[in-house]
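Moving on to subunit A:
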Amino acid sequence: MSTTPTIVLNVNGIEVIYNHVILVLKGVSLNVPEGKIAAILGGNGAGKTTTLRAISNLLKGERGEVTKGSIELRGERIENLSPADLVNRGVVQVMEGRHCFAHLTIEENLMTGSYTRTDKAEVARNLEKVYNYFPRLKTRRTSQAAYTSGGEQQMCAIGRALMANPSVVLLDEPSMGLAPQIVEEVFEIVKDLNTKEKVTFLLAEQNTNMALKYADYGYIMESGRIVMDGAASDLRNNEDVKEFYLGMGGGERKSFKDVKSYKRRKRWLA
Partner candidate 1 sequence: QAKEQFFPVLVYRTGAYAPNGVPFANGYVDYLKLVNARGGINGVKVSWEECETGYATDKGVECYERLKGKGATVFQPLSTGITFALTEKAPVDKIPLITAGYGRSESADGGVFKWNFPLAGTYWVAGDVIIQDIAKKEGGAANLKGKHIALVYHDSPFGKEAIPILQERAAMHGYKLSLLPVTHPGVEQKSTWLQIRRDRPDYVINWGWGVMNSTLLKEAQATGYPREKIYGVWWAGAEPDVKDVGMGAKGYNAITMQHGTEKGSAVVKEVLEKLHAKGQGTGPKEEVGDVLYMRGLFSAMFAVEGVRQAQEKFGKGKVVTGEQARWGYENLNLTQAKLDALGFKGVLRPISTSCQDHMGANWARIHTWDGTKWNFSSDWYQADEQIIKPMVKAAADKYAAEKKLTRRAASDCGS
Partner candidate 2 sequence: MFYRENGQFKTSYRADQQIFPIAQDRWAILALIAFAFVGVPMLADEYLFRAILIPFLILALAALGVNILVGYCGQISLGSGAFMAVGAYMAYNTYIRIDGMPLIVALLAGGFFATLVGMFFGIPSLRVKGLYLAVATLAAQFFCDWAFLRIGWFTNNNASGSVSVSNLQVFGMAIDTPLEKYLFCLAFLVVFALLAKNLVRSAIGREWMAIRDMDVAAAVIGIRPMYAKLSAFAVSSFIIGVAGGLWGFVHLGSWEPAAFSIDRSFQLLFMVIIGGMGSIMGSFFGAAFIVLLPIFIERISLLVGLSTAAAAHMTFMVFGALIVWFLIVEPHGLAKLWSIGKQKLRLWPFPH
């Protein structure tokens, strides 16, 4: 791929403040090229979720606001669009913490995902596709979302987003709470959609291993700043990344048992 792909999402130096006082993002910039998978990595509280919320314009409900910088979708400024407008433009976010509609059944949850679409037949096909991806959902289709297990809800949330037939998906911690092989499946689905349907992904992940395995490009975030970015393969081979995020310092995987009683803290930022 020698031609530089077009940039779908361009986040330019944004600052986000919650509650008028808590400054969380301190000038974050990132680019997501068309048809690629980009990952934001970083520890707890680094600001990954906030970044995604800023893009999908869901900050308002959290009493946060973007105070500086700009966000562009295919060259169009989108800070003032409503989340619904964004979905109409093909950008859908899967929120952290599932957020299924508790009183609706799994199937109804999925169907709400297709709210913006009109072609019934296509929606039905899409629903089948989601059920294919997550057979578990099919068996629980008639139970209210609140009464399904954590993992089932996570699948439901992802499935629901896919029902919108998006061109850009913002995935916030898709792997959280999922069994290992489901995690793998989810990433396979991501890859699948990416290659077959050219869906662009921006994901925030803690599971660095998986993320870097499937992503094309990675951003590493700490305390509200991007501290490192690069092609996923480069990051995978970066010594620091290896040590802090992949647990392979010194080339070998450490047992969780041995981490006991000692503690390292090295950060790119003090």
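By definition in this document, a residue touches a chain if its C-beta (ideal position, glycine included) is under 8 Å from a C-beta of that chain, and two chains touch if they have at least 3 such contacts; residues count from 1.
Inclusion criterion for the candidates: all candidates are chains of the complex that A comes from, given by their letters.
Given the structure is predicted, the values throughout are model-derived calculations rather than measurements.
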item	value
Of 1 or 2, the one touching subunit A somewhere in this complex	2
Residue ranges of subunit A in contact with candidate 2 within the complex	19-21, 23
